[in-house]
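Every protein chain of the complex appears in place save one, which is left out.
Chain nomenclature is as follows: A and B, assigned in order of appearance, with residue numbering initiated at 1 for each chain independently.
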Amino acid sequence: MIGSPRHDGMMQRLLVGKMFQGRMLPDSMRTEAGGRVERRTDIRFSFDGTDYLGCAGDTLASALLANGVHLVGRSMKYHRPRGILSAGAEEPNALVTVRRDGGRTTPNLRATQVELYEGLEARSQNRWPSLDTDVGALASLAAPLLSAGFFYKTMMGPRGAGLWHRMFEPLVRRAAGVGRAPDAADPDRYARFHDHCEVLVVGAGPAGIAAALAAGRAGGRVILCDEQAEPGGALLTEIAAFVDAIPARDWLARSLGELAAMGNVRVMPRTTAFGIYPHNLVGLAERVTDHLATPDPDLPRERLWQVRAQRVVLAAGAIERALVFPGNDRPGVMLAGAARDYLLRYGVKVGNRVVIATACDSAYRAALDLAAAGVEVKLVLDLRPAADGPLPAAVRAAGISVLPGGRVLDTHMKRNRIDSVLLGRGDDGRTRWFDCDALLMGNGWTPSVHLFAQAGGVLRWHEGRTFLPGEAVAAVDCIGACNGAAGLAESLLQGAAAFGAPGPAVAGALDGAAGPAIVDGADAKAFVDFQNDVTARDVRQAVGEGFRSIQHIKRYTAGGLGTDQGKTGNMNLMLLAAAARGEAVAAVGTTTFRPPYTPVTFGTLAGSARGALFDPVRTTAMHAQAVAEGAVFEDVGQWKRARYFPRPGEDMHAAVAREVSATRASVGMFDASTLGKIEVVGPDAGVFLDRIYVNRLADLSVGRCRYAVMLSEAGFVMDDGVVARLADDRFHITTTTGGAAQVLHHMEDYRQTEWPELRVWLTSTTEHWAVIAVQGPRAREVLAPLAVGDLALPHMAVRAMRVAGVAARLMRVSFTGETGFEVNVPAGQGAQVWDAIRARVAAVGGTVYGTEAMHVMRAEKGYLIIGQETDGTVTPADLGLPEGRAKADFVGKRSLSRPDMGAADRRQLVGLLTDDPRVVPEEGAQLVSAANPAPGTPAFGHVTSAYHSPALGRSIALALLAGGRARLGERLFVAGPRGGIAVTVGAPVFLDPEGTRLRG
Amino acid sequence: MTRFSFVTLLREALRGHTGWGPQWRDAQPKAAYDVVIVGAGGHGLATAFYLAAECGVRNIAVVEKGWLGGGNTARNTTIIRSNYLWEESEAIYEHSMKLWEGLSHALNYNTMYSPRGVMMLAHNVHDEQVLKRHVHANRLAGIDNEYLSPAEARAFCPILEIGPGLRYPVLGAALQRRGGVARHDAVAWGYARAASALGVDIIQNCAVTGIRRAADGAVAGVETERGFIAAPKVGVVAAGHTSVLMAMAGVRMPLESFPLQALVSEPVKPVMPCVVMSNTIHAYMSQSDKGELVIGAGTDVYTSYSQRGGLHVATDTLEAVCELFPVVRRLRMLRSWGGIVDVTPDRSPIIGTTPVAGLFVNCGWGTGGFKATPGSGHVFAHTIAKGAPHPIAAPFALDRFRTGRLIDEAAAAAVAH
Partner (left out) sequence: MLLIHCPYCAMARPEAEFRHAGEAHVLRPLDPASLGDAAWAEFLYYRDNPRGVTAERWRHVHGCGRFLNALRDTVSDRILVTYRAGEARPS
């Protein structure tokens, strides 16, 4: 004979650990036969340190129930003991942490969805020291205080003391939260895929299978996904019905076989359609390895599928609602449909003596099925005044009492599970305690219309029962239970009809009428949201406090904001709100459906983007050379640029000083390949560039270069570079490294949409050219043996010639103030040309230099850097650059004459010299007139660049200073945390202002 | 209005919480008001509160299309900071910060202002320069902001990964310790309750369908679903819907409305002590008191009023979040949602008068409006009451787009060289 399940559970716990030469005790609540689990395969697992046995095919929840374990968690606020409510994704209570090795610990998993594997180790959450004895349950004592809105009304402390943050918030934060985040980085991999299909069917229950069959037979790519491990949905628990004259489960198997054989259909189990996004892009999360004891290391843990579906067919089923009565949250109180699932899918009896309370017919099926499995069904209490129809009749015929017009008044718990329920009759007020070890409840079903509603579909209140899909916005159709189908036949029919096929014949199905949703009351122990401990009284109170919108009620009470997102509770919340407001449910409206349907792992959404794969790395053709020279790199956009080349013992300062000195004394070479390059070609190329740049370019002679600045249409400096004219109709222009894409886009915009009549074409050549800058008094000497051509070209000129045997565009340009050349060669030959020049540079005692030395040398000359001297608010006049006054128009010109664009207080580029030549002010520091300005003192401007100048043997700085060019010679202070640094304003050029070195 | 305190809470607990009255009156519109505020979000309610509390205006209505606090107030990631670059911005956000510090008491409503620190990360040399420039500017203005080394940043937020394995290692950070978060809903509810107690009519579920102008061109009132409401002064505080409302008065705006997304994880025990922002790789994360990791995603690139956006916006930000905080990779996205943010050309708000006499506008807060709620409401209330800009609001006048005196916070943090 079967003893009490609790006793068996304890026995088992006593025995586990000591025994087993042989096998463990069988799970005591398992039926002899039936269900979809494999009884021959024992799976050992542990929960809170106790070992148990389950079967292959179990979920953690079914395996725990098979072992008589109902208490699995504690609620968030009051730490009330909680059991398993459901058998699926809607579970609010049974949240566990599943531990694997290393960083593979996952909190907040629903035990109802965790598939059992050998060695699974699960722990309960939100309790201390143990699930049975939880100190946090003392919170229940304060429950009268902790009602809705508690936090907003107190814990403020005296004014100005900040007590909330310093005292109360830390306590609240520690008490809140459910599981714990892992404390190590996740070693698992995740993958992202894109796919396309004509039809995406969400949910492989009767409607979804029928739809996929019909769609698959019609041709076109079909994806059928289902969140569960085994497709079938409600078909898995149809033990009596026949479809197409064969048992429903056989029909399911046959249909899955047919789908598998179709080349155009893919069935994806363990795959949740979690969200629908604009233009019918549906996000699917596929769980790949979590159900495996020893996953293949080559497999990702989960996959994200971004599926573009011409048509989405939603067959997501429906979720049973809980009843709202005092004590409805205790372990052993469960949804009736879940009890059927556990029995018929897992062969698990959720109790031995059960009472069923319901407001709809479907729960009667649980009575019939459980009774058939030998469970004592003591009573079916129906909240409706009458319980007629075929299902109640069948239950009565099975000898089970049916009590219409009843109410559940309370439950009583003993040792982690209910042991009795208090029932009452609505008419005469009599009450009676019934012994039982499980109370099953049914309160109608809520269609899972989430994706339909996410896509903007309108929901309509239907027959006092539920919200059903109304008008769709996107191509999303609902079929089956999520469309209000009453039973198996109608679901199959709707599925087939969605693709113009006839529904299969159904016989023997037990479908009952759905009743009206019955929810009322304001009891402080009647829970609406189990996870967040929201009670009927909280809802009543919130409405009383003026929170009438369902959005307000949700937020004020936290109802529906748990990890289950109110799947079992939101409808009850709406019904209670309507009752409290004295209005119709339709007037209250629904809460907003937001993605995801069930929580989706961050890693799945992030995919493989981590470390080097986080963002592409762009390297130049000479990257390996820089690595070999020991470069320290910096990130500039996606580029890796060599910042400096330290020799042993050198820091950046020393390395840069050496690189600068060697360049100025002899020669330096620099990889300038990251600069953006655009080829501008066509008879109107000159005219076009004239309109794009501030500078006049149409009159540039062939073979000459010009420094040029472009503005945004708002008149602010956007980019700069060198424009080289190669032929009448051909220019080679450079842009900043970071600005290349934007500049091309900007130019294409004007070319295509404003001046389509101009005959000019643009080609990005950034990747085509490797650019080697050779700078310094011996630059010409370095290149002379390598170049086939005249190196005596003037400053700012360009020639085509061979360099080191490679066809090159050689430009005489300088960003250092020295005689300089930039050798442009095809990227594929960049390395070989670099090597040739490098050998020559070495021979004359020169150096390679990086971006930092380049910055120092250009600052010594007062050359600006876009993004450092400019910040999107700077005009050419601010920088002392030509304003293009002589030109009739160019992009940004009109904006320069706006009233405040020439204001006297605009900040202008100047040079600064510190009194103490050793002190280098910090870039970004503010300019003021006093050494120790009072807080709130307005600044005159800021330091844009500051370096130690090896050439001058002192510090130099560039700054943007209000009215700066009129303040040369003025003494100011650079404000700092340790007092101001005295500086003198000067011109923004420190070295060779006449440019004699440049033209040498 | 029942005063909130532990004593009243205890009293109500003893009688089953049946004695709390409504926190605000669900008002019906009167025929006329001295001032009508369009939009009962945080900024609109704050405006009404300060008009009533400080400016001596008592006959005020706040007209709301939906439910109060249901727009961006309900949809943001609640970050509060004042470490902006330009003096004009510093002034208004610091003004707001000072109001935050006393807000719970001013409203007798716990807004849960939590100055837990806002840390902004630098990932390249340019970021370092920009953040240091902010630190210097803020220090001069008397606003706390300090520069941290990568190790100091990690010490302040121990789950932060700083490299060198990162694609973009953390090179430094700017920390404003007084920055933090607050409970967004409580801000709207607190202002609503306090304003209602001062006689402000909050009229919910009453969409404005038109803005009526008198023969002289000045504002005469607003047409609503529940009829015409006369008012000599109308203040539009409608965030993403500002363009639509102002068009009713024949006024075009320099605004575009974009969907801005945010998401939260499932609640976990405290793991994230502060707010971390990375503008460069687009990661913004904090942890709510409830335990959810609150993550700001970006805007979609196109204008929209749909309050939802693309999945790639969420995946992009989670790439960055998982890169910076590798221990959260196994946590899960619980909810995601979208708001509609109105963005100006210089990414700074517009506060002040309009070409229509009697019509005032407060908009353009973009992705950063929540932090400004008290300050914005405060200076806008004074602007409406006086009919001329409050000194702190003056630089944010609409006219700056004509004169070119922009306040460009976005440009100041602009692109790399």
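Here is the rule we use: a residue touches a chain if its C-beta (ideal position, glycine included) is under 8 Å from a C-beta of that chain, and two chains touch if they have at least 3 such contacts.
Treat the numbers as computed from the prediction; the structure is a model and nothing was measured.
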Contacting the left-out chain in the complete assembly, out of A:Asp520, A:Asp615 or A:Glu748: A:Glu748
Per the touch definition above, residue among A:Glu713, A:Asp729 or A:Asp992 touching the missing chain: A:Glu713
Among A:Gly405, A:Gly456, A:Gly682 or A:Pro777, residue touching the chain not depicted: A:Gly456
Residue among A:Glu583, A:Asp699 or A:Asp889 touching the omitted chain: A:Asp889
Contacts of subunit A with the absent chain, listed as residue ranges: 277-279, 281, 306, 308, 456, 473-474, 713-714, 745, 748-749, 752-754, 756, 888-889, 893-895, 897-899
Residues from subunit B at the interface with the omitted partner, ascending: 241, 243-244, 247, 252-257, 301-306, 310-312, 342, 344-345, 401-403
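As a working rule, only the chains that are shown with their structure count from here on.
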Subunit A residues touching subunit B - in the complex, by the definition given at the top: 76, 103-108, 144-145, 147-156, 159-160, 162, 164-165, 169, 172-174, 176-186, 188, 192, 275, 277-278, 281, 283, 304, 306, 454, 456, 524, 537, 541, 544-549, 551-552, 555-556, 558, 561, 563, 565, 592, 594-596, 599-603, 605-607, 609-615, 617, 634-637, 643, 714-716, 736-739, 742, 865-868, 871-873, 895, 898-901, 903, 922-926, 928, 933, 935-939, 942, 975-977
Residues on subunit B engaged by subunit A in the complex (per definition of touch): 4-6, 8-10, 13-14, 16-18, 20-26, 66-67, 69-70, 74, 87, 101-102, 104-105, 109-110, 112-116, 123-126, 129-130, 132-137, 139-142, 159, 161, 165-168, 180, 183, 185-186, 189-190, 204, 265-271, 281, 287, 289-291, 306, 308-311, 314-315, 318-323, 326-337, 345, 400, 402-406, 408, 410-412, 414-417
